[in-house]
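Complex shown without one protein chain; remaining protein chains in place.
Labels run A, B and C following the written order; every chain starts at residue 1.
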């Protein structure tokens, strides 16, 4: 049984459609990332699932139970807010205990559950502090503890790492999947950060303009973005998108981009655009067949990698991401990692094919 | 794989209908009823103002349309009331604004002494206006008042305070200033202290003259506070009653005959309900315009602070 | 009941001893408070009710609306007698004078049934009566079942009785045959001169004989008395400025407020007589009046007389009584003089203010309220108030002829009785009765202020005032 099935969910503010017939399903114990640029309706979608959007139309089924008409308190979800939303007038302990109090549990089990979840999140030493006395990280963990403590089948995370510092974000990115796995809880996780999406999500739903543009495994979204828009959004630095030439070859297409040639198993699109991830661009100090000469325009170290801005002889600019400094000298040769890259049609914006075969240049 | 396939009944279940949320209406209903309850007497007053209605002539009560208004606006005494009220409002608010701004500038720096002084200066604000006029009446009494004694000692032996038409307006405005300047002062002080420091530091570094800093930086940045304080004071100054009534009942002669006193006398003394109401309606029209300005200003300010947040 | 107890109770009711004395005597007889009250009630009933059932409304409760005044204080201090006599409980709300009439207007205009009996002046009844807020008491007076046979309404000074009775027709004389008795007098005041004997002796001057004389003497005091000024009169922007000394002098100079032709009223404030009198009056204030005259009410006049800051006042004679009582700086130094403002006149033509009791139309206990009014304006309370309290301008001849009353005045207030006797015969209300009284007199006071301040000449000011009054009268349709 799915943890959540959302069917044709729409939300409208006045004449503005925030969400338009959105479908989504989350399996048991699965972590789904809701990814998209800011202001696209991700938070609205979470709130609609939680029952906090009174104007929402559509169906929400939680663990086989239709809760579309239920108020938030009857949906038995966990939710972690971007701004933590801790109750400022209650100590951390009461904040965490809140879902249990709502179920009118006895004092002893509440204390036990709060203790156990606090230990799990390593905040058991600050349980008597009020939110204003907590560090940002502790606030974060308190909010998570509150979402987890009731052992809901589904937790909604509204970009919970947005307001915390880089170190904490890094820690949580690793810790969160572990916690969720331990608790056997499914989750929808909203973020604009593709790294977070990749680290946390089993599957990623990309929300653009109030619609789900792609809903697939995280790697698939990364390797084969369904649209050019997704390709531009998902990834930092984003996928290189290069205007290409395509010609039919058998049932497939031979694509030429930036001097490199790839074969795709699809008919040639009208306006072919070739997409390649910066990590898939390989740098060489020696020429060889299948490599193209290029010039290094700039090098920027980033996240222990090096971003290299290149210009090929035909004037195409592209970015490579390399884990070692690029070879010395401004003239180098580039090639593509075998099997990586995607072919788009600029006319429709859709991805046509991915995973090309590298082809020899028939000079 | 997909649960929708295995649970077809879920698809056929009707999606929830969108409906208006009744909650805000329910929540505000009781207040709304009271609001209407207050509007009823208001409209009753509108009706009175269209009647010839003196309680001492119960049989002569009848509808006269805008007759009361025509009478008012064709009589010199009412125009005199408008002028006196406007002068009172204008003069008191301008002087209070200048004095309040001056004091706020003096107390601008956060120091213990300045804070003590600013709190102490609030005391007149805690005094009810009726009491304030009583205090001043005692202090300006030529027979035993300490101010009258001082002014007399300074050589102004014929200074009449509230009892002379030449000085009555001055006297009540002085009292009004005593009561209300602290209000403006505290608002502007809060404003001054919350201004960002960078523009001032930059100006200092550039060696900009103090006068330029004041007129080009301080004053414009303080404007929202000044406008709010001014509108608030205008609204209460046009309705002045307690101080003037306490000091002179509108006299000497008609020199302080402001709106509320005229209508008060017309109602309680002359039992002329119709004319009293008409005077109040004219005053209401003025306050309505001012409060509209005030609310717009308030909303704009909140929007700005929200947009910035 | 023993005879001794009875005698003591009778003495108390007759005003010979006060309550404390009564209590003491009772105690000496070994009678407790409760028994003493019983004795009191018994005698009261016996004394007053030989042939009248005072207990007819026993158990009811009345509520009074009172002005803070020595007359009201006298009434309050004697309420126990009324309660004992009738078995009616009495509660009251009491307000200071500067807000009192606003409270009355507020209570009556809202048709509130909170109050059964209220204190009022005669002028107010010209408004409250036509507005149908008050009960005409003539039917009560005529009804022997409701009025005690020994009440003797006619024992009240005729001018005062009449001044509280008006037909409601603007301009028609007070006390006419078709008049309604809107109120019953409780106590009153007339206007003569009270002066500071210390100052007068020091400057070797006599009390003024008339208005020009008063200007001269007043000016001399202001100049020579070393701090004190000449004459205190009222000057606030209020009807109350017009009705005391000012209107008495105004009348004395032959001026009238209105010309009455049939039912039509025309203002006469700009008559030649009025202009002549106003010139003198304004001169007097300018030369010999208080510096801040325009804020003066009777309270300031009284204060100045008591503190020795003015040589004399031309205002209510009872102020001279209050300020001569123990507690003021000038206590014992106040003298009294009848005053005839116009040198050509022989009589004072003093206007009067009458504190009266009226019955609210909205009272639910009108019969009981009438019992209270009867009691408070009756002979026994009149003597009690005059002898024991400060109700020293009583409205009943019986009080004036009471030996104890006269003895009290002559002992500590020499000259008070004589000045009163001289002024009384033609003391009455000299205003023309009409419902716009307050409107007219308040504007009048405002114009007087402007004339004194020199903002307008006397001739022009009075012409303007007359035009204004005529307009108001016309728009009211009278």
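Assume contacts are C-beta pairs under 8 Å (C-beta built on N, C-alpha and C of every residue); 3 or more make two chains touch, one makes a residue touch a chain.
Methods note: contacts and distances are computed from a predicted model.
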Of the listed "NADH:ubiquinone oxidoreductase subunit L", "Na+/H+ antiporter subunit C", "Nitrogenase molybdenum-iron protein beta chain" or "Carbohydrate ABC transporter permease", the name UniProt assigns to the chain that isn't shown is "Carbohydrate ABC transporter permease"
Among the displayed chains, the hidden one touches A, B, C
May I ask which residue of C:109, C:297 or C:398 touches the chain that does not appear here? C:109
Missing-chain contact among B:45, B:151 or B:203 belongs to B:45
Which of B:67, B:129, B:160 or B:253 contacts the chain that the document leaves out: B:129
Considering the entire assembly, which residues of chain B contact the chain that has been omitted? 21, 23-25, 27-28, 30-32, 34-35, 37-39, 41-42, 44-45, 48, 102-103, 106-107, 117, 120-129, 132, 135-136, 138-139, 143-144, 146, 149, 178, 181-183, 186-187, 190-191, 194-196, 221, 224-225, 228-229, 232, 235-236, 239, 259-260, 263-264, 267, 273, 276-277, 280-281, 283-284, 287-288, 290-292, 294-295, 301-302, 304-305, 307-309
Of the residues in chain A, which ones touch the absent chain? 47, 50-52, 71-79, 81-83, 85-89, 98-99, 101-103, 146, 150, 156
Residues of chain C in contact with the chain not shown: 68, 70, 73, 94, 106, 109-114, 302-303, 306-307, 322-323, 325, 327-329, 331, 362, 390
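The criterion applied here is as follows: only the chains that are shown with their structure count from here on.
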Quick check for the class: compute each chain's Cα centroid; which one is farthest from the centroid of chain B? A
Chains sharing the largest count of C-beta contacts are B-C
In terms of CA centres, which chain lies closest to the overall middle? B
In whole angstrom, what separates the CA-based centres of chain A and chain B? 56
Mean-CA-position distance for chain C and chain B (Å): 42
Chain C touches at least 2 other chains through residues none
Partner chain B, residues of chain C touching it in the complex: 101-102, 105-106, 109, 126-128, 130-132, 235-239, 290-295, 304, 307, 309, 435-436, 438-439, 442, 445-447, 449-450, 452-453, 455, 468, 475-477
Using the touch rule from the top, collect the residues of chain B that touch chain C in their complex. 54-58, 60, 71, 77, 137, 141-143, 158, 160-166, 247-254, 265, 267-272
